[in-house]
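I have a structure here, written as structure tokens, and I will follow up with some questions on it.
Complex shown without one protein chain; remaining protein chains in place.
The block that comes next holds subunit A.
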Amino acid sequence: MLWRPHHLIQARPNFDFLGKRKIAMVLSTVINVASLVGVFVFGLNFGIDFEGGIAIQVKAKQGNVQLEELRSTLGHLGVGEVSLQEFGDPSTALIRVQRQEGNNQCVANAERVMKKRAGDGWSVKPGPANTGDVEFTAPSSMDAVAWRDAVSRVGLTVQERQLPRGTVNTAKIDMTHEQRAEWCQQVAIKLVEDTIGSNYELRGTESVGPKIGEELMRNGILAVVATLAAIAIYVWFRFEWQFGVGALVALLHDVLCTVGLFVLLRLDFSLTALAALLTIAGYSINDTVVIFDRVRENMRRYKKMGLIELLNFSINETLARTLMTSGTVFVAVAALVLFGGPVLYSFSIAMLWGVIVGTYSSIWVASACLVYLNLRPEQLRMDAEKAEKAKA
């Protein structure tokens, strides 16, 4: 055969991996501490999924997006912090607007939108401070149907009961503070839409209200904790408790390192980023399990071997597959980074980094943990023999 398979590494490598465990420990500690410090000092760049707020994708109808111009117009709009970034290519931009509070500024914004969209005669005023009520005044008297159409121009969805009876020119829409805060996201969207003008085409709009943001955040944290715990418990059941702890430490290490990357590159931490985090947790443990599996097998086979020697031997034996399994996922994810487009960018970058970190941690964190946890080979062997006898 002309085409022979190519051995990635020699059949029986003999690196002293665990001899370098002190260096690895220092390196890992530094990265992890730096990540933690980074999270607390600089904070994560939370996307609207978790923080609430608005994201609008616009495309210039002609030429490129005038980022500076847009930035200064939108910055003084009265919708709080606005950030702009190029998204994918120079003709497209992502406008991020901070989460809106249901304050008087928002009511004033609603008035501006009303004046622009329904005519100058309109005014919108907040109701009493202990409620979230909003009072609309129209230039002329209108019936309930016309009122309904009018308030929907500022994105307000009302129930029939909230509308005035008869034909009047003032309507007080009763709302709670929470409802007003949710509505204010809609007001800001309208205001931004009105402001950016006709040179831009809206490609997509996302808004997440305060309530959902908090919920997604809570669910996200729960998901990470539950996943780490479930995986560690699984490994603990399949192996010994030391393996479970080793896996957990490696998982925490990988997750922290990835979070650190988000801080360092100021990547958008959104729901897809969370998906990346969980996938990394689930995937990075693959190599660890493969190594652990071999360690367990070798413990039964080489009863006289010391722990460090045994671990080194097992890691070397499985090195080819560790590199190869990571390699296949690495090239697949690399394709995502290069061609997956701007929406998936932070997800793909995080995954790519996670694959590297996960491979490193399988060798130097998870396995090194076994050394520090005094995995007693004698004990294990006895357990294994017992198990074998039971099987026989």
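Following the convention adopted for this analysis, a contact is a pair of C-beta atoms (placed from the backbone, for glycine too) under 8 Å apart; a residue touches a chain by one contact, two chains touch by 3 or more; residues count from 1.
Here, contacts and distances are computed from a predicted model.
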Complex minus one chain; that chain's UniProt name from "Protein translocase subunit SecD", "ABC-type lipoprotein release transport system permease subunit", "ATP-binding cassette domain-containing protein" or "Peptidase M75" is "Protein translocase subunit SecD"
Tell me which of A:231, A:315 or A:370 is the one touching the absent chain.
A:231
Which listed residue (A:20, A:125 or A:153) would be found touching the missing chain in the intact complex?
A:153
Among the options A:28, A:207, A:242 or A:361, the absent chain makes contact with A:207
Looking at the full complex, which residue from A:60, A:108, A:275 or A:371 touches the chain that isn't shown here?
A:275
Can you list, in ascending order, the subunit A residues touching the missing chain?
1, 3-8, 11, 57, 88, 144-145, 148-149, 151-153, 155, 157-162, 165, 176, 179, 182-183, 185-186, 189, 201-209, 211-212, 216, 219-220, 222-223, 226-227, 230-231, 234-235, 238, 271-272, 274-275, 278-279, 281-283, 285-287, 289-290, 293-294, 317-318, 320-321, 324-325, 327-336, 338-341, 343-344, 347-348, 351
